[in-house]
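Here the complex is missing a single protein chain, while all its other protein chains stay put.
A, B and C are the chain letters, set down in written order, and residue numbers restart from 1 in every chain.
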Amino acid sequence: MTFALDIGFAAIHLALVLFWPLVLVGIVRRVKARLACRRGLPLLQELTDLLKLFRKGEVIPDTATWVFRLAPWGTWAASALVALMVPTFSWSVPLGAQADFILVIYLLGSSRFLRNLAALDTATAFAGLAASRESFVAALSEPAMVLSLWCAGWVAGTSRIPEMVWRFSEKAAAELSPVHPLILVALVIVAIAENARVPFDDPTTHLELTMIHEAALLEYSGPGLALMQWGAGLHLGLSLALIANLFFPIGLAAPAELGTVPLGLFSFMARTSVLAALLGVLESTMARLRFFRITDWLALSGAAAVLAVIRLVTVGR
Amino acid sequence: MPIPQPFLDELQAVVIRALGAGATVSPSGPGRARVGPAAGGYSVLVPELVAIGGRLGALVATDRRGLGEGLLLEALILFDTAGALVEVSEPFPGPGATLRSITARVPAAHWQEREVAEMFGLELVLHPDAGRRLLHEHTPPGDHPLLRDRDAAQRLEFAAASPPAFRQVRGEGVHEIPVGPIHAGIIEPGHFRFFVLGERILHLDIRLGYQHKGTEKLFEGKPLGLGVHLAERISGDTTFGHALAYCQAVESLCKVSIPARAVWLRALALELERLANHVGDLGALCGDIGYAFGASHFSRLRGEFLNKSELVSGNRYLRGLCCLGGVRFDLEDAMARELERWLPRVRVDFEEVADIALEADSVAARFEGVGTLSPRAVRDLGIVGPAARASGVALDVRADFKCEPYRDLGFSPVLEPSGDVMSRARVRFREAQASLEMMVRLLASMPRGATRAPLSTPAPFAMGIGHVEGWRGEILTCAMAGPDGQLWRVRTRDPSVQNWLGLAQAVEMNLVSDFPLCNKSFNLSYSGSDL
Amino acid sequence: MDTHTFSRLVELTSYSVLLVAVAVVAQRNLATSIRLLRLEGFLLAMVSAVIGLYTGESHLFWVAAITFVIKGLAIPSFFFHVMHRIGLPHDAERSLTVPLGLMLASGLTLVAYHVGRPLALASPWITRDVLASSLGTAFIGLSLMIVCRKALTQMLGFLLMEDGIFLFGITETYGMPLLVELGIFFDLIVAAGVTGILLLRMGGDFGHVDVDRLSDLRG
Partner (left out) sequence: MDLLLILAVFPAAWALLMVMLAPTRDADAFGTGGALLTVAGSLLLMSRTLSGEIVTGWGTHLRADVLSSAALMLTSCVFCLASLYAGPYLTASSGHGQLPAGWRVLYWPLVYLFYSAMAFTCLADNLGILWVSLELTTLVTVPLICLNRESRGLEAAWKYFVLCSVGIAFALIGTIALYASTLRLSGGAGSSLSWAFMLEHGAGLDPMFVRLAFLFAFVGYGCKMGLVPMHCWLPDAHSEAPTPVSAMLSGVLLNCAGYALLRIAAVAARAMGHGSVQSVFLAFGLASVILASFFIVVQSDLKRLLAYSSIEHMGIVAIGIGLGADGLYGALLHALNHAMTKALLFLSAGQVVHWHGTKQILRIQGVLRSSRVTGLALGAGSLAIVGLPPFGPFLSEFLILRAAFLSGHTLAGILLVGALGLTFAGFLAHAVPMLLGNPSRGHEDERETANARTVLMLLVTIILALGLTVPAGLDRALKACVSALDWS
């Protein structure tokens, strides 16, 4: 019976983690459109786009090798694997036992590594620029991410993400550690940067010279592009899920308790939608940063994480 | 307005110093003077005139071999403070003759000298950046489109491509980024070659010519009236400005006096065009930095101005409004009242949006200190329009040359000191404000009467000049009629021609990711340069 | 309010104060800095009110109200006014790059922890962990004042430092006597006024407020 329940939970998680991000992308776009006095696209436009792209043929540059072909699958698979480790509507996840935060960060890093490799593989000027810029951003954001997740782990007393979420959800708000705001700020900044959103990057721009993330995808088309975009969507979805569940763990479904599932689902969707809407508002009200000012923000995130570390090391939980 | 005598005397002294005792300056129209064709009339005299405060306006070459002469190169030198225009000229025996470049002393001649040389087959010597840049690389070497014996209908031979002549920047870690001529987004073609060190631009080479349509050639032999339609299509965003400059040129050739109401209506349309473009530019600037609020609201406002353009002329880009002798349609009283009601409303709306957008911290962080152009560079390169005024250089045809109706309505140019993207954005914002103000005054003081005057027959081979401050800057159009009363030669100098090098100068040592922003802050026309 | 909730609330706020101070270091835009300073004022008013609720000392509510008005409203508006009058570019270059500044800030917080640690252990109060974040805020302000050679940034540093000391005072003593608090506020207002006047005169006389370029006096 519990086995069947586990399977059911895993199935819901899988569906949620693979397709809900596409809706979140739609929500961000819709909010931006509304704030610009436009009506906006349907919420499921991203899904429609992906389906269309999957049906299309693919153009592959002459200079490209197998790396170029492999990269979309690799990046998608890495993101999808991480998605199995980050809790959504319940803190129990299919790969809960393996979900060490170091592994999560490594998987995300390898997905980016593959993407950069593919960009260099095309040997175009823009893609090379993109790879260099992405590495620049990642080099700054990853330390902050490691440190802040490490702090969250310290506070929770575990290094596995689902367990962190569980510990946090068990505690009353008053028992939260005072380093919470520090970690939250650090993680939010890192999440915005790693997902290549405004103010770090502009996902809607057509100006190759300014692109960070998009320029790496310029040579992709058809299914390859679809996988890349889906992978990016997954990344956004799991970032929002992580923030929503670590810092606002409200109404999580308990494992193997069927009755708590509807509330868990509703609460997860509501919380991530709110975060996505906030992201949309941020993107509408702020201009992009000048390229080298990215360091300022990422350094802030790093400093917040370092402050949290200092607090935890000198004072303890 | 006649040229003041002391200024003429000074001019005469310079001319004698440069060309010898025989050369004379003679008045050739209101605010115009000319120095007859003489050897050295271009290569010696122009640097001297620039040294006493002149500004190189346009180079006009004409192929007069059919008249028993050779090629004639005329230069229009503008004296902005005196409000005077001086024509000087130098004859050449024919294609293949040597044109001594003055770019080393007058950098503003850079682009137009190459244009003359490539279009008329003169051999340009002493130019710092020689090599073919404007004709397409597949054009055969001997093909010079503007020579009169070159048939306009003749198709371009497709020769083997000559290797592109770019200035090379070499060194440890220097990286080359070619962009274009086909760009993402719906914009015109042009090739930009960046030499970057990391993210920093060391040098930018701009190569245009992919849009060369033979516009100047097409004017030849057309009836005067038809030229208006051609002029309207020189640069799509400056429809009215170019049409007006062309009409002024032909009207000065025919010595027509335009009815006051038509002058007022033309100014109204010119300001409307300026508004739509300035506001659109502000939106595009916001779009380039991912500032969604500014991008969407300025675009919405641009729509309003385009709609009112349609109300006034029946066309959102003001096509067909300007015609020789005046304007084609009168402004009905009902329309005028609607405009009067609408102007204060849209002004409040516009100022509100601009206040939010240009004061936003994240916008200021992108605009300030980026793409700075020094006043010195502005003067040397002969930069015109808002780009010059954003570097604190007061150049505005409307004020300098005291043209109607601005003379009566109290106009002064908008200046910003710092020369960066923020300055250019603020100049656009404040000029838009000034245009709204000007439109209110124009409507209030609109004279009654006819809107069009009949034309007389133009004198053959005389030069008529149109001089207009379009939204992008100073437009200079020269028109000549043949003995048959048809157009013989039309030369238009779009402001972009002068400003492209300013862009290359402004982006040096900036981040390559800031280039689109700098580019948009100049917003130059490819079509206007590739005639 | 029970003791545990109280101490967590005060700690959370004090860490937010520290975080805002770090954020001031992290960005170069003057207007945003002043806005952050305003946020700092609100947070401090909140701490005072919370401590007042906990201890039942009515004068702390007065302190909270005055903090709100002076640090949260009056001083930021005044500096906005001064900024507009001088007409500076929005983006103030600092002498130190932001990452370096942040490293310095983190280092100073570490120092604050080590200075405060023995005291915190000896302290009988619930809110003892706040000592480090308050001293950290003050040190960060100090570093801005010393390292950044721009007058407006120095002024920001000064105000940050005042905020840190205020937090230190209110959490270590649960409020100084009201008379002294009033005196300190009075000094703060006068100081803000004096800096404003000096800044305006500098802007008027020199056309800039760059302390680095004021170097007539040496030796």
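One rule holds in what follows: a residue touches a chain if its C-beta (ideal position, glycine included) is under 8 Å from a C-beta of that chain, and two chains touch if they have at least 3 such contacts.
Keep in mind that what you see is a predicted model, and the values were worked out from it rather than measured.
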Among C:Glu40, C:Asp129 or C:Glu172, contact with the omitted chain is made only by C:Glu172
Of C:Met1, C:Leu73 or C:Ile197, which residue touches the hidden chain?
C:Ile197
Touch rule applied to chain C and the missing chain gives residues 115, 118-119, 122-124, 135, 138, 142, 145-146, 151, 154, 158, 161-162, 165, 168-169, 172-173, 176-177, 179-180, 183-184, 186-187, 190-191, 194-195, 197-198, 201-202, 205-206, 211, 214, 216-217, 219
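In this text, only the chains that are shown with their structure count from here on.
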If you average the Cα atoms of chain B and of chain C to get two centres, how far apart are those centres in Å?
54
List, in ascending order, every residue of chain A touching at least 2 other chains.
none
Chain B: positions in contact with at least two other chains
365
Can you list the residues on chain C that touch chain B in the complex?
28-29, 31-32, 89-91
Residue set of chain C touching chain A in the complex reads 4-5, 8-9, 11-12, 14-16, 18-19, 22-23, 25-28, 97-99, 102-103, 105-106, 109-110, 113-114, 117, 120, 129, 132, 136
Within their complex, state which residues of chain B touch chain A.
175-179, 184-185, 199, 286, 288-297, 300, 360, 362-363, 365-366, 370, 511-516
